[in-house]
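Handing you this structure, nothing more for now.
Removed from the display is one protein chain of the complex; every other protein chain stays in position.
Take a look at chain A:
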């Protein structure tokens, strides 16, 4: 065979390298997917043990208000009422997001529309710094400042949902702000120009065009903040009081799913009902973060369409 034909029939060096490279990246991807599936499978089997092996009832898990998984009730079922912590988790999350969102949107508008220069020079680094502070520091500040503050204003011990929500507010504010900034920056300049050219004031343009066009992105930011607040453990645990009781008010000591997990995981023995119950909480947290992620994906898709 002449050398040219031989050369043509052989795979070139770059083609070989490409095959190798594709193989490596595919392998890595498969590994990551397997890892995630393994975590899911593990937590699911562990978390469902409570219902299948220990005869816990799903209904009492979601509706009961007493949590002592080491004891059994009159039906010989473990006492696993997780409602207080579910309510606690959702209340701190919603409160924190409710307070943080207006601040975050206002800050984002300032940074993108009103004073981009100051925004980029001063606010951007401040926000990045806030994101980087470890949660234990937030919790410590909450313990030293917010709890006494709540105590002074509302009476009681100061520990409770309000203190937790305030700490979370500070923690998720930078997350929501920076994502809202991205959402507003992604609104094309020509929307603003069109609005101004029609005789709109700057405020009307921000309010009626920029915010409206950026709404899917802002919603994503809010859900992201919620997901962060819902999953935060340490800082909340330090200020919420950790009493597994139905919260009677915003300032009564209560607890969240994450707090119960971190407080008790060192105190249970593997294989006991108490331990299985904690895994069920972990499963619930995992499912919730899955829900948040699906909502974010859905919003992103809808945003891309419009």
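Please note the rule applied: a contact is a pair of C-beta atoms (placed from the backbone, for glycine too) under 8 Å apart; a residue touches a chain by one contact, two chains touch by 3 or more; residues count from 1.
The criterion applied here is as follows: contacts and distances are computed from a predicted model.
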Among "Phosphate ABC transporter ATP-binding protein", "Beta sliding clamp", "Tetratricopeptide repeat-containing protein" or "Phenylacetate-coenzyme A ligase", UniProt-listed name of the chain not shown: "Phosphate ABC transporter ATP-binding protein"
Contacting the left-out chain in the complete assembly, out of A:130, A:196, A:263 or A:300: A:196
Positions on chain A contacted by the hidden chain, ascending: 188, 190-191, 193-201, 204, 208-209, 212-213, 306
